[in-house]
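Every protein chain but one is kept in place in this view of the complex.
Letters are used for the chains, namely A, B and C, taken in the order the chains are written, and counting of residues starts over at 1 for each.
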Amino acid sequence: MRAEPGEPLRARARVLENRREGPSHLRLRLAVPGFGGFSPGQFAMLSPGPLTPSRDPLLPRPMAIYRCEGEGAPDPVVEILYKVHGRGTAALAAAREGEVLGLVGPLGRGFPLPAEGEGAILVGGGTGIASLLELARRAAARGPVEVLLGARAESELMGLGDFEALDLALHVATEDGSRGRRGRVTALLPDALARAPGAAVYACGPTPMMRVAAERAAAAGRPVRASLENPMACGFGVCLGCAAPLRGGGFALVCRDGPVFDAAAVDWDRMA
Amino acid sequence: MRAEPGEPLRARARVLENRREGPSHLRLRLAVPGFGGFSPGQFAMLSPGPLTPSRDPLLPRPMAIYRCEGEGAPDPVVEILYKVHGRGTAALAAAREGEVLGLVGPLGRGFPLPAEGEGAILVGGGTGIASLLELARRAAARGPVEVLLGARAESELMGLGDFEALDLALHVATEDGSRGRRGRVTALLPDALARAPGAAVYACGPTPMMRVAAERAAAAGRPVRASLENPMACGFGVCLGCAAPLRGGGFALVCRDGPVFDAAAVDWDRMA
Amino acid sequence: MSSPPDLAVDLGGIALRNPVLTASGTFGYGTELAPWIDLRRIGGIVSKSLTLRPRHGNLPRRIAETPAGMLNAIGLENVGVDAFLEEKLPALPDGVPVIASLFGTEIGEYRAVAERLSECDRVAGLEINASCPHVKAGGIEFGQDPGHLARLVREVRRATRLPLLVKLSPNVTDIARMAQVCEGEGADAIALINTLQALDVDVETRRPVLRNVLGGLSGPAIRPVALRMVFQAARAVSIPVCGIGGIETGEDAVKFLLCGATAVQVGTANYLDPAAALRVVEGIAEYCRRAGVASVRELVGGIELPAG
Partner (left out) sequence: MSSPPDLAVDLGGIALRNPVLTASGTFGYGTELAPWIDLRRIGGIVSKSLTLRPRHGNLPRRIAETPAGMLNAIGLENVGVDAFLEEKLPALPDGVPVIASLFGTEIGEYRAVAERLSECDRVAGLEINASCPHVKAGGIEFGQDPGHLARLVREVRRATRLPLLVKLSPNVTDIARMAQVCEGEGADAIALINTLQALDVDVETRRPVLRNVLGGLSGPAIRPVALRMVFQAARAVSIPVCGIGGIETGEDAVKFLLCGATAVQVGTANYLDPAAALRVVEGIAEYCRRAGVASVRELVGGIELPAG
């Protein structure tokens, strides 16, 4: 079975590698036969644990697709960068080489790429960084890219080396000052906005971070595409659990209509 | 902390080895600091799975203590021989070297050893074999021992090599005839009873097997000590889940009053 | 036993090719899962509960995980009966039985939704959601009070000739009595259980995990309660029963059939695996083959009780 690019699979994903990269984050490499590629910002639902039916945890976990090697080849490799947070990610961290995980994806709608020649500013905090690598790579093919990354400490900056390997401007903020500017990543935004007046702005990270990023950009008259991380049960639009309140009233489904939204459309006051 | 011989511990048991020995059984070697030894026939409650609090499966599983190396030493090794049956034993089979399991034990009352100079006949079927090795070893120090072991096929005869290494008479029956007599282990009993008229008789295995063994021995006027394998939740006498009906009416708790009983006292008709 | 087992059942006048439906609120309007599951291979679909007008539902957080289960308080977000009939239903492949679930905040709304749905011959049957524990007006009273439930079923019965299922709330003292009430008012089948009313708290914020405070518990955790209630309801009525609650595998479904269910619905398991309902169908067939069962109907109510 071979999926069209972006067509979602229900696959048995074999763990090729599941390596600790920082005090609390790991890199997971999965063999996903038939995986047909993804758009930056799309995600997959991962079911950790070797037992079927799975029960602890019961629900799969949403994870951004970090990158994919050999898209379209018979045995593409999907990479996930994740932080151990609670029960589900702890179970994921216990998966060994050769084990099989459940994977449904790619899901959702990714980031609209900048237009040809347009620049881009990417703001990533915490686990949100994992949604941005592929976006950075593709955006860099279209125009100048500035990437702003933040975390508590240098050791928690997921995927830093992969961003460094790309040909783009990288700015870092850490709360403890162990790398780059001390403070929050959103503090780097005003300068970047000033430096790149025509660039499209993208953000992914904790809700408060995205909200602040959206407000700062809006103050400069610039829209932001934000990728939300709401809790999810299904990932494909049937549980209605991931709803994000919209400014005009009503809700959008993060898994189906997003995870990427125009930040101005989201009613941040009523987010959980 | 160091337990008196037989005093039950609540311990974190570290997996030293968890090796497949047949198509469906494994040998688990655990480092159990402070383990003070056990009587043959005693068991432990093992909680599989690395997550705490454990949930899948929820309850610990009763397992006979197969043997113990370095009893009384600072870091004794407890050995368990087990068959993968359902969810709990499958989780146990997934435990890797270095993982920590919960262990409560030794629990219950083991087999009364034969008197000095008295012989013994041991009848073991299926997982029941694991309760008998240490008994065989200790009984052999007191008098002649005959061990009768049965399983579906040779490959399912747990611990066969360990019994062969002891200096005793070993007779085997398999249902497919792949080793020893074709048929059930209880078919070996009449001859053994005839050969060893003064020997004490012990049995451990599936309920129907023990029942038949008890009936055959009773027909020859010989009592049998049977070790029951009832489902258990606690292992230490508080859930009352393991009750075995007694012939005179009422129940005994397999975990506390047993698992070893005089087979004539058990009301086999009313066993689950 | 060389011919494949016969899986067909009749659920109160709805002919199903096999006894596995998808539960309301866990399968959207059926089209969402098309990438992963051939809808013509499952017994049918129960729609998200429909109201007269579209509903937005509750503020987040709407879902949370619990041991072997999940909590939800979606708040009955749905597209409304009109959009369902005009947009959702036509998008489904022919030959897939669709049962429309309906909900109202008062009996008049239930009636009106039932009437609208009955005009469409693509709808195979109706399921009254008498049991939503997290909408403050409506649901809870209908499902928990025998008198209200009777009135509700009576009124909806008058409004439709379609096969009528009533889905019961498990949050009651006497489930058998509720089932009898429905049978007495002319329901064609009973479906149970909906979610158990429940609550979880975040000890860091000291707030309920769900914004709605209370939610409904579903998933494997509730399966033993669901089996008990299906067992009790099935012995209390002679109309068919549809079993729901924590079904993940064919063997789980067989347990419900043995307890007296004619069909089952798969809910939360769809989230874990979008092909879960199909796996349940295959699991039932495999069980029948293994156990030498020629027709799945032989299993219905086949539990053997100990003597005495």
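A few points about this structure:
In this text, a residue touches a chain if its C-beta (ideal position, glycine included) is under 8 Å from a C-beta of that chain, and two chains touch if they have at least 3 such contacts.
None of the values given here were measured: they were computed from a predicted structure.
Considering the intact complex, the chain excluded from display touches A, B, C. Interface note for the absent chain: among C:7, C:20, C:71 or C:181, the touching residue is C:71. Check C:96, C:258 or C:296 against the missing chain and you find that the one touching it is C:258. Among the residues C:57, C:246 or C:274, only C:246 touches the chain that is left out of the figure. Although one chain is not displayed, chain B still touches it through residues 7-8, 10, 47, 53-60, 88, 102, 104, 230-245, 249-251, 256, 270-272. Although one chain is not displayed, its contacts with chain A can still be listed: residues 55-56.
Listed by residue number, the positions of chain C touching the unshown chain are 66-69, 71, 144-145, 171-174, 196-201, 203, 205-208, 211, 213-215, 217, 219-225, 227-228, 231, 246, 251, 254-255, 258-259, 287, 302-306.
Criterion: only the chains that are shown with their structure count from here on.
Interchain contacts join each chain to each other chain, per the touch definition above.
Note: the chain lying farthest from chain C is B, by mean C-alpha position. Per-pair tallies of C-beta contacts place A-C first. Separating the CA-averaged centres of chain A and chain B is a span of 52 Å.
For the pair chain B and chain C, the distance between C-alpha centroids works out to 46 Å. Annotation: 35 Å between the Cα-based centres of chain A and chain C. The set of chain C residues that touch two or more partner chains comprises 67-68. Shared interface positions of chain A, defined as residues touching 2 or more other chains, are 55-56.
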